[in-house]
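The complex is shown incomplete by one protein chain, all other protein chains being positioned as in the whole.
Labels for the chains are A, B and C, by order of writing; each one numbers its residues from 1.
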C-alpha cells in the first residue's frame, strides 16, 4: 500500500478508544496495518491512571500519555516533534468541541462518525475545516471495502445505465433485548436526536450516496422503536427520492432479534443491478439484464476496477475484511497528509475517504428523517 | 398426498390458460400432480378452432371443448356427469363475471389472483361465495411452499415471540426494458388500477399476512414507475403498520433490471427472525437471538412442522418447487371439495389454501396504496 | 411439454411402489405430471388385499389390480386394451426377472436403478432389449434436471474446453446412525455386492458420465464402512481416470452424520469449470478462467441451452425440483414410445433419458470398485 517520501511515518495522537473500546482497537489496527503511522501520543481515558496504563500497553512514552484531550492538543501543539494528526473516537456529544480545537491547533483530523450531535455542529466543523485547510476524514468505514469501491466505479462508468432504484439495509440485533445495554449510546441526548439514525442509519445513508454518487432530495420516514415502551429509537424505514428521480428505500434497525451485522445495498439501473452484503464483503453480486448473474470477486484473471484494486492488499481469493476496509481510509488519509506535508505529489482528485461534507450530509439525513416522522409525510433533505 | 372416498377423481373444467399460457400450464400440472382431478372440460380460447385443438391436446372429449366460458358453465351445469369445479385463469378484468356465474351454476371455484379488478368486485364475489357456500380458492400460490408453512407454524407457535418487524420484497425484471411487452397486463385498465400492485404486489402482501397471521392496518406507499415516461406502475415501496403495532416495509417492482424472481420475506419477533426466498424455497433461514443461525430444510432427522410435512411429497433433501407449491393448493382444495361432496370427513380447521377473503384483502391493499400515493401520507387499509 | 398424435395417453402398468414407498409415489407423480400417461394397471404389493386397496386409492379398475407381477404381465399381454409400458420399482434383486419377462411380453420398460443385482444380469437384460427393440429407461433421475442438461450441453459445445478434472460427491446421512434401518437394502445380498455403490454410487457415477460425455477407464477405490463393525458398505472414495486422460475423484457415502442429500459434481476443462448441487438444482455455477464467476439459472433474458429449455416447464425464477426432473425422463420416454407406436415422427437422436447401456455401465463401475478394494490398487472398468 505504498510509502511516502517524508522519510518518516505520520505521527498520530489518539483521543478516546481506551481499554475495552472496540472502536478504539479498530482505529489502532487501521493505523498500524499498512505502516504509515506511529502512534506516539494519546488521551485514552479521562481517568489519569487508566490513561497512563493504556498508553503504556501501546508502548507510548509516559510524557505523551495524556489524561485529557485538551491537554494533549495544547501540549502536542507546542512540541517540536509534535503529532501531525489526531484520531477521535469519543462519544458523539464530544466530537464538536474536540474537532474545533484540534483544527485550531493545526492538526489534521480523523473523526469517527457521526460527525457531530446535530446538523448545526456539523456545519460549524465544516466551516472550520474550510478555514484551516486541514485534511479531514469521517470514518464511514464501509466505503473502504474493495467491492464497495468496485460498485462505485462500475456505476460511475455507466455499467448499470442510469440508476433507477436503490435499497439500503442495516439490520442488527444489538438492541433486540428488552433491556438496553449500559453505555453512552443509550443515555439520553448523548447519541443525538435518534439513536438508530445516528448510530447506524448514517452509515447506510452514506453507503448509498457513496456507491451511487447521488444525493437523496426528499424522504418519508417511519422512525421509532420496535420494542413497545422503549423511548430510544431503534427502527427506521424510509422512502427515498434521489436527485435524478430514482426511487429508494431504507430499512435500518438495531432491534431485529437474531440478526448479525446486516449492512447491505442493492442498486438497479437500466442495464442491471448490484448487491453487496458486509458479512460477505469480498463478493459483489452483479445481476445483468441480458446475461447471467455474475459474482465479482478479488481474484486472479478478470480485472476488478481501479478503485477496487487500489483498496486490495492480497488477491487470489484471500478474503479481506472490516479492518482492511477501515485501514484503507487511514492509508488514503496518510497519503494525503504526507502529500500536504511535502512528501510526495498531491493527488488532485477528490478523496475516496469520506470527508467533512459527508459528515454534514449524514446529519442532514437525520434531521429530515426526524422531521418526516413528526409530520407524517415527505420532507426535503437540506442540501450541503 | 392422500386419496378420497368418492371412488372417483374430481371432475374439473378449465377457463382460460390456452396455448402459450404459462399460467395455464401451471394450473394443469398442479391439477394432475397428485392425481385428484380429471380435466374433462375446458374453454381454453375464445377462438373456436384454437379452443378445440388445445382441448384435443389435453385429450378432452370434443363435445366438452367449449369456445366460451358462458357456454361451458351453462352446458356443464346441465350434464349428469357435470364438472364439480372450475379453474379460472383468464385476464383480471374477466374474473368477476366468470366467478359470479360459476358460483350461480353451483360449481366450486379456483380463481387465479388477483380475485377481481377492484375492491367492489371482490366484495361482490365474496358475498356470493358466502351465499352459495361453495369452496373457493384464490391461487396465492407461494403460500403452498412447505417452508412458507413452516414459517407460519413457527410464528403461530410463538417460536419468534411477538412479531415486531416484517419486510417483504418482490423484485423482478419483467418490465425493466423501456419497451413494454405486449399483452393484456399492459393494456390500459385490464390489469386494474395499478399493474405492479395487482400483478405481484398482492402476492407479496398475501405472503406477509399468511406467515405472520396478521393484517396490515395502515400504510404509506410510494407507487409509480421506475422508468421515466412510463404510465403503468412498475414500482411500489411502502411503510406498513400491523394490527399489533409491528412495523413493516415492502419493496415490489417488476422493473429492476437483472433481477430474477425476487419474492422474499423477512420477519423478526422478540426471539429471532425468519427469512425465505422463493428462488431457494427449500431453505428457511432461522436467525436466533441466543443461538447460531439455523437453516431449516425438508430433511431426514429433525422434524419440520405439521404444516410443512403435510405440504411435502419427498424428503431427504430432494428439492420441491413452484409446481408442487401450486399443486398443494389444488390438492387441499380437492380434499375440501371431496369432503363436501360426501367422500370423506370434513376438516373443520380453516383452509390452508387462500380463500375468497384473502382475495378481498388483496384488493383492499391495492386501494389503500393508490390512495396513499395520491395523498402523500398514511392511509388506513379497509377491513375485510 | 408437448402432446402426441396417438389420440390417447400411454397406458402404464406399475410393478412395486406400494403403500409407504417413497419411490413409488415419485414414479406415479412423474407419470402424471405432464399428462402423458394413464396409470391403468398395477401390481403394487405381493399381499393381495394391500395390492387391491392401493390400486383402488389410485382409481385403478379392480380387475387390473394384480397381486403378482407375473400375473399382471401375462394378463395384460392378453388384453385388447393392454398396457403399453411397465414401470418397475421393486427391490434390486427382482429387476432382472421382471425386466426379462416384461420385454418378452412385448412391453416397453421403465426400470428403477440399479438395473440389476450384478453385471451379468445387466448384460442379460441389455441383450434382450436389443433383441426386442423395446424402449427402455433406467431412472438415473438426476440427469433430468435442466441445469444438469445445461452442463452437458455446455461441455459438448466446448465451452469448458477439453475436460481435465472431474469431482463427484454423494454424501448422505441415511446410514449414519449405528443402528441400520430395516428394509431390503440392509438385508444381505438383496441390494447387490455393495450397498453404497449400488444405492447411490451408481447415481453419482452416471451423473459424471452424463455431463462429461466421457467414460471412466480405470479406478482405484477405497470401499468399506465408516462405522466400525458394520458389514455393509457405506463409504466409497475413488480415484478415476477418464478415457481422454482426465483425472477424477469421487466421494460417496450414506453415513456422513448430519448430511442432507449431497449429490454434486464439479468439472473443470481448459477454459473453466461447472459445479452443481442437487439441493439447489436451479443454479449452475460457471467458473470462468478469464471472466468472473457466473450463475446460470432458468430465468428471463439470457438463454439457457436447448437441452435445459426442453427440460423446463416454467421460468422467471420459479424453481423446479426433483419431481420435475424425474418427470422429464417419463415424458421423454413417453415421446419415444408414442413415436414408436406411430403417433408422431421418431426422433433419431440418442435419447436424453438413460437407457439400458447406462444401466450396464453402472454395474461395471460397481464390479471394478469392489475388485480394486480387494487388490488395493488400480483396476480397469469393463467396457460396455
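One rule holds in what follows: a contact is a pair of C-beta atoms (placed from the backbone, for glycine too) under 8 Å apart; a residue touches a chain by one contact, two chains touch by 3 or more.
The structure displayed is predicted, hence computed values, not measured ones.
Enquirer: Could you tell me which of A:57, A:74, A:187 or A:243 touches the chain that is not displayed?
Expert: Reading the full complex, the residue touching the unseen chain is A:57.
Enquirer: Looking at the full complex, which residue from C:23, C:226, C:295 or C:341 touches the chain that isn't shown here?
Expert: Answer from the full complex: C:226 touches the omitted chain.
Enquirer: Touch as defined at the start, partner being the missing chain; which of B:296, B:327 or B:352 qualifies?
Expert: B:296
Enquirer: To test your reading of the contact rule: which positions on chain A touch the chain that is missing from view?
Expert: 3, 7-9, 22, 25-26, 28-29, 32-35, 57-59, 172-174, 258, 260-262, 278-282, 297, 299-301, 313-324
Enquirer: Touching the missing chain, which residues of chain C?
Expert: 160-161, 164-165, 167, 171, 173, 176-178, 220, 222, 224, 226-228, 235, 237-239, 245-249, 251, 253, 255-260, 268-273, 286-289, 293, 376-378
Enquirer: Counting contacts across the full complex, list the positions on chain B that touch the omitted chain.
Expert: 286, 288-297, 299, 301-302
Quick note on the criterion: only the chains that are shown with their structure count from here on.
Enquirer: Superimpose the Cα atoms of chain B on the matching ones in chain C and note the rotation angle, 0 to 180, in steps of 5 degrees.
Expert: 180
Enquirer: Over half shared or under half: which fits the residue numbers at the contact of copies chain A and chain C, same or different?
Expert: same
Enquirer: Where the centres are mean C-alpha positions, what is the separation of chain A from chain B, in Å?
Expert: The computed centroid separation for chain A versus chain B comes out at 44 Å.
Enquirer: Taking each chain's centre as its mean C-alpha position, how far apart are chain A and chain C in Å?
Expert: The separation of the two C-alpha centroids amounts to 55 Å.
Enquirer: In chain C, what residues contact two or more other chains?
Expert: Counting only residues that touch two or more other chains, chain C contributes 297, 299, 301.
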